[in-house]
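Apart from one protein chain that is not included, each protein chain of the complex appears where it belongs.
Right after this comes chain A.
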Amino acid sequence: MGDGGAGTGSNRSSNKPEWLQQYDLIGKIGEGTYGLVFLARIKSNRSKSIAIKKFKQSKDGDGVSPTAIREIMLLREITHENVVKLVNVHINHADMSLYLAFDYAEHDLYEIIRHHRDKVNQAINQYTVKSLLWQLLNGLNYLHSNWIIHRDLKPSNILVMGEGEEHGVVKIADFGLARIYQAPLKPLSENGVVVTIWYRAPELLLGAKHYTSAVDMWAVGCIFAELLTLKPLFQGAEVKATPNPFQLDQLDKIFKVLGHPTLEKWPSLAHLPHWQQDSQHIQGHKYDNTNLYSVVHLSPKSPAYDLLSKMLEYDPRKRITAAQALEHEYFKIEPQPGRNALIPCQPGETFVNYPTRPVDTTTDFEGTTNMQPPQPVSSGAAVSGGMPGHVSNRSVPRPMNVVNMQRIPHQAMQAYNLTSQAVMPGGMNPGGIPMQRGVPQQQQLRRKDQMGMSGYPQQKSRRI
């Protein structure tokens, strides 16, 4: 931004704004209610990939979405190795759409966990878990020390860089719900925002009116456990109602694992609205002791368990902070965390080749599907016809599955094809994009085959 693309927007109503010409569009990699996400390559530096998040003009006639505004606002202020980098903002005056360009990250924790669970059937190695966690905490510590709360940490928002100079580096993404907390923050529910409840801190579930950075640490605890077991730690069934329904099942799932919270351990519990009202008799639910260690298969005496239990401390005031967590013994013992989380330093360790994101090369920047088969293009070659319109196959250093023309019109078939890595909008999140995990039809189909596979439920979609 600042130089180059930003600010040089075209006032002409052309289909090919000037700023678009600096990129080669590869294809669509995700979508959500806000718009679409594309993978593109910078023409002047073809080794560099960019994820472009396109925000549509909102239909209610209210201009640029507040989510986009807040995301830009925060990302413009922050720079950190473990936070996704906003490289450019573009405005297309012709159709009033807004584009955010991010450094592209090939992987995310949602996909990494899914790959281990469903494909390789094997736990993530200790070095990788520790390195991912350390870098996540490192980025979070930076955010918190700048008075920013993320508020929506979950595996799909934690990106990991693919091959290249930053291979295996964690990037926290999706700042659409993040806030600088100069002033007390209103609960998300007041803004009508729906986020997944599995990573939501107990104080919020019990109706706490304001957020603190401790809510992010709870989510990190949940993610840590999920990295260890490949299963979400607290998979509550969400109550769908507005505004802000009481999530009884989610709380029950937490109580069952951590034991019932007590006023003795968590004095401010008494002031939390849902606890006080107790209309669903949560005070009466009785699970005495924590069995967290058996759920995550850790020895209660291990440093990993000690750290996890401090992140999942009920009382937000006693919960470990990101800065404290980084100093925890767990990170000082072998294996020590490293910058490339995906490649262990020790020789002899097996490492996993994670799949690249599936790319739908048939959709152009306007989101229209091009029914013409993509031109076979030799690796790295420029695309004829520019964009939007023709798109190229991706050239990547390792073999990958591209969702090709033959498959796209037959998504139902594809969904049954379990060996395919290219389950289309199944799970990709470049630039940390809130997105629908699959179109309704696919969701149904996938749920079916997942029942046969692992019983793993569909990740909650989210509306902005």
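The definition used in the following text is that a residue touches a chain if its C-beta (ideal position, glycine included) is under 8 Å from a C-beta of that chain, and two chains touch if they have at least 3 such contacts; residues count from 1.
The working rule: contacts and distances are computed from a predicted model.
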Report summary line: Its UniProt record identifies the chain omitted here, from "Protein S100", "B-like cyclin", "Geranylgeranyl transferase type-2 subunit alpha" or "Repair protein Rad1/Rec1/Rad17-domain-containing protein", as "B-like cyclin"
Query - Hidden partner chain, touching residue among A:25, A:39, A:52 or A:72 - result: A:72
Query raised in the report: Can you name the residues of chain A that touch the chain not displayed here?
Result: 1-2, 6-7, 9, 57, 61-64, 66, 69-70, 72-74, 76-77, 89, 91, 93, 96, 98, 145-147, 179-180, 182-183, 185-186, 191
